[in-house]
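Every protein chain but one is kept in place in this view of the complex.
Order as written gives the chain letters A and B; numbering starts at 1 within each chain.
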Amino acid sequence: MRTKLISLLLSMVMLLSLCATAAYAEAQPVTITYACWDSNQAALLQTVADEFHAANPNITIDIQVNGWSDYWTALEAAATGGSLPDTFWMHSNNIYYYGANNQLMDLSDYIAKSDLVDLNNFPEGLNAIYNIDGKQYAVPKDYDTIALWYNKTLFDAAGINYPDDTWTWDDLRAAAKALTKADGSQYGFCAGLHNQEGYYNFVYQNGGQIITADKKSGYDQDATIAGVKEYFSYVWEGLSPAIYDDKARGEAIQNGLCAMGLFGSWNLSGFAANDFMKANFDCAVLPAGPDGIRSSIFNGLGNAISATCAHPDEAWMWVEYLSTEAGQKRQAELGIAISAFNGTADAWTAAYTGFNVKCYIDMVAYAQIRPYSNQTSIWEDKAYELLKGAYAGTDDLTAACTNVASMMNEALMAE
Amino acid sequence: MRLNLGAASAARERVSAAKRNEWYWAWGMIAPTIIGLVVLNIVPIFQTMYMSFFKSGAFGKGNTFIGLENYRRLLADAQVLYATRNTLIYMVCVVLITTVLALLLAVALGGRIKGKGTYRTIYFIPMVATPAAVTLIWRWLYNYRFGLLNHMLSSLGITPVDWIDNPNAAMLSIAMVGIWSTVGYSMVLLIAGLQEIPRDYYEAAQIDGAKPVRQFLHITLPLVSPTLFFVLVTSVIAAMQVFDIVYMMIGVTSPSYDATVSLVYLFYNNSFKYSNKGYGSAIIMILLAMILLITAVQQRLQKKWVNYM
Partner (left out) sequence: MRQKESQRHRIRSLHIPMHAVLVAISVVMVFPFVWMLLTSLKTVTESTRMNPFSFFPQVSQWVNYATVWQQNNFFQLYLNTFAMVILRVVCALLFSAMAAYAFARLHFPGKGFFFGLVLVQMMVPTQVFVIPQYLMIDGMGLRNTVFALVFPGLVSAFGTFLLRQFFMGLPRELEESARLDGCNIGQTFVRVMLPLTHSGLTALAVFTALFAFKDLMWPLVVNTNTDAATLSSALSKIGSSYSVNYPNLMAASVLAVVPMLLLYMVFQRQFIEGIATSGGKL
């Protein structure tokens, strides 16, 4: 009896001390760094971070922002030195580089144990980007699709109906023709030399591929070449100016040079702050290809945790918070980005009432994941270099695409 | 053990003691700088050289030795050829024009002229502007359809030029930005150099009836030559390393990419974007070799035209 009492007392003491240490450990203030590359989103994420801090007073989130290229340079330096930020954004271009080289924490266990995060709530394509050999290295954060933006004022002036979900390639071409002025002061379409916000969409709308499931280039497929041709032909036929610079495409529509253009959802905060865009523009789903195929390129960022994070549990708490339905809805409400969690995206549309941004969400149903491989940047850049001549009309497109295919296959084999 | 040798050998001993004293002072004075340079810069340069013989793995691990393969690939790579050509053309144009312009400005602003302090400040402003602002402004100036330059050209009846996307014009555009942003540096140094030339020389020349041009050629140039030498050497080195201007204005998609890409730009793409540090390091080695050669030639020629007192 006595021994029982003693053992009971002892176990109670042990339990209490465990609780005490657990409570003590929890009470220690921890700062979790969160690195990203968009200051607009960062400012809004600060609100989420503050709410998280209110709920977990011992964890403070330090949001660090760097410009796109500086971000990756700094991240690489940090990774080489073993001092990555605790949590940070990941992108399909770099996920393999970091994931396969043990820089990211495998989140599979955390996800399995968590009641609040279930990968089934995210589009499968996004999960797949951040999954390497069965290990999940990042949780999807948001996604973006590409939509067709059109200048309502110019459409009204020419008496053409606005683009809608019945549009096909022919409708697009006809409208572009009608909206192009002979003196070159106005073009119907802005077909800039860009893949994600350009010809990739046309390729997939034509049933072509950029990269096949078994990691081979799709550039030499007839359907692909025809898709690129349809896009480039806008420039060849004078329905679009030849625009090479990324920023110049936005400038073209914002200055009334082009009546239509393809733009991703990440442009929204900028468009919403621009009076000209607010007054004259709206967006619609992309037109369908000749066989009725619809497609829009979609991509999504993920939240990753560093493999060398000193406070993995707290870091996971932050990532988890961002990935729950509530967290994702909150991010959407604030207008940060289109949240990846199924069903929460509608909250995002409420943040941009001036435009028909619902079209971005509608397209997810048939969206195509942005083509990627282990070292995407290498062949993407080279592809641009090989295609510029054809875009300008000086090279033969079929030959150019075949070159791209062989270049890409070489690069893919070297990975 | 001091032996009492003859006066000559004693003198020799005294001389070498003084010399050694000088050596110790000298080594002591250069020590902080040299130690700092070796640790901060020379070691990384050797690391880069070492890296150029490898195919780099991720994050500094798993590098595979491939010997001269990077260099072989480099020699066969057309883009490296373009980059070399572009960098050299840029260097020659910018250094020549900037130095001549800076010298003329320095002479103009060195004499008795009203408002020279204001002018000197204004001409230095481009050096102080941040790259982000500089690129933005010049991109707008060069914009084909809406830019100020083309606006002015068309009002004069000249056809607008595609400053950025036309391969024939692009290098000129980049060079103009380069000249604009560095003429202040050269000018300021040359003014300081000119300041030190005693007025007596000019007055004497004037009394002898020498015209301004002659004074310039026979007094100014020789006496400002040490500064000029410094300006030329540093300008050449800086020009060979051009990166920011090209990187921010001309991307891979532009038709003028091959006509303007510089060696450092290529290095940046390979080392930071494509994660191929081995190849990037090889490119840097080639750049370094070129700069070494050019500087060595300049050092040799120094004896012919630079006058030190």
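Here is the rule we use: a contact is a pair of C-beta atoms (placed from the backbone, for glycine too) under 8 Å apart; a residue touches a chain by one contact, two chains touch by 3 or more.
In this text the structure is predicted, and so the values were computed from the model without any measurement.
Q: Among B:Ala58, B:Leu74 or B:Val188, which residue is in touch with the absent chain?
A: From the options B:Ala58, B:Leu74 or B:Val188, the contact with the absent chain belongs to B:Val188.
Q: Take the complete complex as the reference. Which residues in chain B touch the chain that isn't displayed?
A: With respect to the unshown chain, the touching residues of chain B are 19, 21-23, 25-27, 29-30, 32-45, 47-48, 105, 108-109, 113-114, 117, 119-134, 136-138, 140-141, 143, 145-148, 151, 180, 184-185, 188-189, 191-193, 195-198, 206, 223-224, 226-227, 229-230, 233-234, 237, 240-241, 243, 264, 267-268, 271-272, 284, 287-288, 291-292, 295, 308-309.
Q: What chain A residues would touch the chain not displayed?
A: Output for chain A: 33, 35, 37-43, 62, 64-68, 70-71, 73-74, 76-78, 80-83, 85, 250-251, 254-257, 266-267, 269-271, 273-276.
Everything below uses one rule, namely that only the chains that are shown with their structure count from here on.
Q: Let me have the rounded angstrom distance from the C-alpha centre of chain A over to the C-alpha centre of chain B, please.
A: 41
Q: What residues on chain B touch chain A, complex-wise?
A: 58-61, 139, 143, 145-146, 164-165, 251-255, 257, 269, 272-275
Q: Quick one: which bits of chain A touch chain B in the complex? Just the residue numbers, please.
A: That would be residues 69, 72-73, 76, 79-80, 97, 100-101, 103, 193-194, 241-242, 244-248, 251, 255, 257, 375, 377-378, 381, 384-385, 388, 392 of chain A.
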